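Structure below; questions to follow.
A single protein chain has been removed from this complex, and every other one stays in its place.
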Amino acid sequence: MDALNGDDLMNVKSKLSLSAAFCMGLTATTAAAECADPIKVGVLHSLSGTMAISETTLKDTMELLIAQQNEAGGLLGCEIEAVVVDPASDWPLFAEKARELLTVSEVDVIFGSWTSVSRKSALPVLEELNGLMFYPVQYEGEESSRNVFYTGAAPNQQAIPATDYFLEELGVEKFALLGTDYVYPRTTNNILESYLQENGIAAEDIFVNYTPFGHSDWSTIVADVVELGADGSQVGVISTINGDANIGFYKELAAAGISADDIPVVAFSVGEEELSGLDTSDLVGHLAAWNYFQSAESELNDNWVEAWKASMGEERVTNDPMEAHFIGFNMWVNAVTDAGTTDVDAVREAMYGQEFPNLTGGTAVMLPNHHLAKPVLIGEIQADGQFDIISQTTEVPGDAWTDFLPESAVLTSDWKDLGCGMYNTETETCVQLTSNY
Amino acid sequence: MKNTFIARNPSVLWFLAALGLFTALVTIASEATGAGLISTSFVKTLGKTLCLCLIAIAMDVVWGYCGILSLGHFAFFGIGGYSIGMWLMYARTEIIVTESLAGRTIPATPQEVSDAIGNQIFGVVGSSEFPLIWAFADSFWMQMAFVILIPGLLALVFGWLAFRSRVTGVYLSILTQAMTLALALYLFQNDSGLRGNNGLSGLQNLPGMDDVSQATVSLAFFLASAAALALGYLLFAWITDSKLGNIIQAIRDDEARVRFLGYHVESYKLFVFTITAIIAGIAGALYYPQAGIINPAEIAPIASIYLAVWVAIGGRGRLYGAVLGAAFVSLLSSWFTGGGAPNINLGFYTVQWVDWWLVLLGLSFVLVTLYAPKGIGGLFDKLVRKS
Partner (left out) sequence: MRRLFLSLAWLMAFATSAFAQDLQSILQTHAEEVAKPSRNSVGVVMDDLVASGLPQTTAFLEQWAERNIWQNDETGSFFIGIEDGDDLTLTDIDSGEETSVSADGYSQLRPNGGVRRVIGTALVQFQLSDPDPERRLSALESIGRRADASQLPLLIASLEGEDDAAIRARKEQLINFLTARFGENTDDRIAAINSLSKDTSVEARAVLNQILATEVKIADALPQDDNVADVINTLSDHTAYYAQLVDADLAPAMVSSGDVLAALEANVVEGRVGGIPLAQLNSEDARNAAYVELAAAGTVPPLVTADDVTATLDDFYFYSAYDEPDAAITDAARAALDSVETRVGWSQFLDLSLDGLSLASIYFLAAIGLAITFGQMGVINMAHGEFIMMGAYTGYVVQLFVPDYTISLLIALPLAFAVTFGAGVAMERLVIRHLYHRPLETLLATFGISIALQQIAKNIFGTQARPLTSPEWLSGALVISDVIQISYIRIAIFVLALIFLCVLLYILKRTRLGLEVRAVTQNPGMAASMGINPDRINMMTFGLGSGIAGVAGVSIGLYAQVTSEMGANYIVQSFMTVVVGGVGSVFGTLAGAGLIGFLQKGIEWLNPSNTLAAQTYMILFIILFIQFRPKGIVALKGRAAAD
């Protein structure tokens, strides 16, 4: 694949600034190319129901990205058209809508899903109909489908580096793994438990708790966490608490007077968007690990934030899954350009090794296991609800199958050379070509 | 006997004829037969709608005829789905695992096979051991029996406890709601052994039938659902028409009086509660292989409330009313949320139906309850009687 050159970068920048201008109301006409059918991009994000809170933003992101691309001349001489459907946070609907997008609307690619269960719902349909989906959210790994590109973080791109940070930089000796009771926290915590034990943390020094979605009564759990420090160890909290429940949790932490210096909390699901729901003055110093923060310092990011605010409003913030779509969409555009067609198999081949600049600096690379190599950032919460980036690694290649669970340590994924997403390196056989949903 | 039954209930014939015609039309127009006028995804939607109609008539019998406003029948629907889903997942995974282990020089032990299946199914939730409830998952017939047995037994025990204590009216509604909430919360836990929030997925891929296209599979399920609905309709029409049906309706109208007449009210209620639960279980077992995934959110109390609303909108106390209500509201709902309805531009504000559909739906409940207590079926009756 051709490496990223200056022209590409210029192209991106001009697209961003152009659309910013466009969004600010300056008229700009699109050079609509002669094209029989527009290229269709399916957007499969919930616009209603419980997940609308997170996913609507991604729909807006996709619409902005598509507008920008059309602004820059479309793709293969064609206009790109967004086909937006609403799976309404209803998991079976993701399968139904995915089928509709692929067979009725005949889209060339789908950008969508947030929760793991919604992805697992759409997976069989994508594999059956040979569709292509970009999944933008950090997830628990243990999956590599031929038909999905995972642009969010795998556990080794978020959870493991953050835990390393706790172990090495903060010297945490006892861990509280708090999570919402669903598959991402469960699997992540399983991986972390096994990782921590490998790093010499005894099993009894790891406290695990699961709470329901939207949990609001945190006083007992916070008291349990404080109690962990009774043997004089440094306690740290690794939080996979999802969505709204974080608000009650942080409020209770603040009320109990626990500062980040006493018991640091690192969260994997708290970003700029979540913090806009609460007063952050008491949370200053607590941490979050992502591949992107709005506060990242790069020209590309400045342009992106500006374009986003221009089109959505000054008070709106950007976050990590948006960057994942940003990279995913641009990589797809480049792959289609390279392949000269939107045919799924051709684009898939062209995707491997595709490079695109991260908004945080550096370059993301698409690996043959359908995951990205991205840097891992750790940020401290600031009083204004933004993050102060205090640690940034070099690009970490995403690992579909974690090395820290015995069953999956022997598995690897390589769609380019091995042509298999679940390859057993011990027996040197492909376990299966479809995914286990 | 049959003649008189049909003669007393001309609507049954009409309904079966209409259903038959509808089924035939869909079959001809489907992709499986080559016409391709109706997409596979829409055949699936229609098939699912038929299953919803089936549980709606069960709801109509228990509420419209017997006066028990159960807000928990979706729990039985879900149990049916989970029972069949367990077999579907197990059998599908077993094939994959056997294939991948077949290439080894040393044959696999039964333990290894079972571990590998467990790892594939439960790897998602970070576990690999089979919980006890999966003991019979390898047997199609056992799981099929569970589709009927578990909802039936649960309804029997729950109903016996509740009716014995003379819990009635609103209290019973809340109690059934608590039951479905408890079940949903239980299933949400990863420790429940049914993959927690993820639920069971990939159910549309029937084990050993990889070569059969989804167009055919979905048509087969559509036909099966239509047959189940027809049979269920006949069964309930027969029950409500019989003497038993009269007693049931009498219980609805005045429970105390029926008791004083010497009938053992509790047994009748228990019978209705249990039989409708079983039908709900069967409807669920047909629904989820078409939906492709079942998870605890399906069982949340709100689903059962929606069920009651369908029946109310369709018209209680008439079976075709329940069918109309369920089909009408669920199809309309997917039309509106699917972006089918055009947005209305008011100049200063654009009404996007994705945002406003629920408001419209909610207000229409209010209007129907206030001004059309007999629902669509009631309007229908008026038309028929006038002509």
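Each chain gets a letter, A and B, in the order it is written, and its residues are counted from 1.
Convention: a contact is a pair of C-beta atoms (placed from the backbone, for glycine too) under 8 Å apart; a residue touches a chain by one contact, two chains touch by 3 or more.
Predicted model, so just to flag it, every value in this text is computed and none were measured.
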| item | value |
| --- | --- |
| Of A:139, A:210 or A:356, the one touching the omitted chain in the full complex | A:210 |
| Full-complex contact with the absent chain, from A:254, A:310 or A:346 | A:254 |
| Option touching the unshown chain, where B:35, B:135, B:344 or B:359 are the choices | B:359 |
| Those residues of chain B which, in the complete complex, touch the missing chain | 69, 104-111, 161-162, 164-171, 173-175, 177-179, 181-182, 185-186, 188-189, 191, 301-302, 305, 308-309, 312, 355-356, 358-359, 361-366, 369-370, 373 |
| Residues belonging to chain A that touch the chain removed from view | 48, 50, 52-53, 56, 165, 168-171, 181, 207-212, 214-217, 219-221, 223-224, 226-227, 229-233, 244-245, 247-248, 251-252, 254-257, 260-262, 264, 273-274, 276-279, 282, 285, 380, 388-391 |
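By definition in this document, only the chains that are shown with their structure count from here on.
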| item | value |
| --- | --- |
| Euclidean distance of C-alpha centroids - chain A vs chain B, Å | 35 |
| Chain A residues touching chain B - in the complex, by the definition given at the top | 47-48, 84-86, 88, 90-92, 95-97, 99-100, 103-104, 116-117, 120-121, 123-125, 128, 142, 181-183, 186-187, 189-191, 210, 212, 405, 407-408, 424, 427, 429-432, 434, 436-437 |
| Residues of chain B that touch chain A when the two form their complex | 39-41, 44-45, 93, 96, 99-100, 103-104, 119-121, 123-126, 128, 185, 188-190, 195-199, 201-202, 204-205, 214, 291-295, 297-298, 337-339, 354-355, 358 |
